[in-house]
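This is the structure I have questions about; it appears just below.
Missing here: one protein chain of the complex. Every other protein chain is in place.
What follows is chain A.
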C-alpha cells in the first residue's frame, strides 16, 4: 500500500516532517515558518555533557519541542506514541498506514543505511515520515534526502529502537485535529517573543550568555586541554553549526527566512529589516567557522588564533544581544 504523499526536501528534519505532514493534510506551511513559530532558534552550551568526547553545543531547541510549540500555537493536535515492544510499534505503524495516515517517526541515525558512513553517529533525534509499505519494505520520506527511499522492516525496527541519549523508543507521531482555518499571525508573535526570551535568558547555558561563556572558554582550551583536544572541541562547534539540517550558519539563515515571511504575513516592513540583519549575523557565523577551520586544519598544530576567534564569537554575541532586544521591542 502506498499513501499519496508529496516528499519535499528540507534543511532540517523536524521542520521538514512537520511541514510535509501539514501539507499532506491540506495546510501549506513552509519550513522556516514551522521553525520560527516553534521557536527553534537557540544557542546552548552544555560543557558537563559530552558527545563524541567533546562538550555539547547546540544552535536549536531540543528535539520535539519545535513541533510541540508549533502545534500548540496554530491549534493543531498531535498524537504521540512510544513503545517498549517493537512488535506493537510495528503493528501500530501498519495500522496507520492501512488507514491512509502517513506518520512521523523519531529514529537513530547510526543504523540508517542510506546515510554515508561518516555521517552515522549515535544521534537519536532524527525524523522521517513513513508513507507506505510494499511487501517487507517501508516507504520512507526522509526530509534531508532529495528523493524518497525505503527500509526493510528489520532496518526500520533497528533505527526506531536505537539506544543511548534521546532513545526514540519507537516514537511515532501525527496530527489528529486541525483548526478550521490556519491563522499564523498570533502564532508568529508568540514564537518570536519566545525566541527573544530564550536568547536573552539570564542563564549561563542558553542564549547570548552561553555564547559569551564559550568565547571565554575557547581562550583557555589550548592551555587547559592541549592543542589537539582544543582543536577537536573547536571542530565540534563548527560541526554542530554547519551539520546537515542547519540550513547554514547555525540555523540563522532559516530564521532570517522566517522573519522575511513573517514580515509579509503580518505586513510589517521592519521585520524584513530584521531579516536582513539576521542574514548578516548568519554570515558572521560562517566567517567564524571559516576562521576556526584554519586553526583545526592542522589537528595537533600550534594553539594560535584562539584569542582572535574568541573575540569573533564575543562580537557575534554582542550583535545577537542587541538584535533580540530590538526585536522584542518591535514585535
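A few points about this structure:
Throughout what follows, contacts are C-beta pairs under 8 Å (C-beta built on N, C-alpha and C of every residue); 3 or more make two chains touch, one makes a residue touch a chain; residues count from 1.
As a convention for this text, contacts and distances are computed from a predicted model.
For the chain of the complex excluded from view, the name given in UniProt is "HTH cro/C1-type domain-containing protein" [choices: "Transport permease protein", "Sugar ABC transporter ATP-binding protein", "Tryptophan synthase alpha chain" or "HTH cro/C1-type domain-containing protein"]. From the options A:77, A:183, A:299 or A:318, the residue with contact to the unseen chain in the full assembly is A:299. Annotation: of A:58, A:96, A:127 or A:231, A:231 touches the absent chain (contact as defined above). Across A:58, A:155 or A:279, the single residue that touches the chain missing here is A:279. Across the interface with the omitted chain, chain A contributes residues 9-11, 32, 52-53, 110, 114-116, 118-122, 144-146, 163-165, 167, 231-232, 235-236, 238-239, 242-244, 247-249, 253-254, 256-257, 260-261, 275-276, 279, 282-283, 286, 289-290, 292-293, 296-297, 299.
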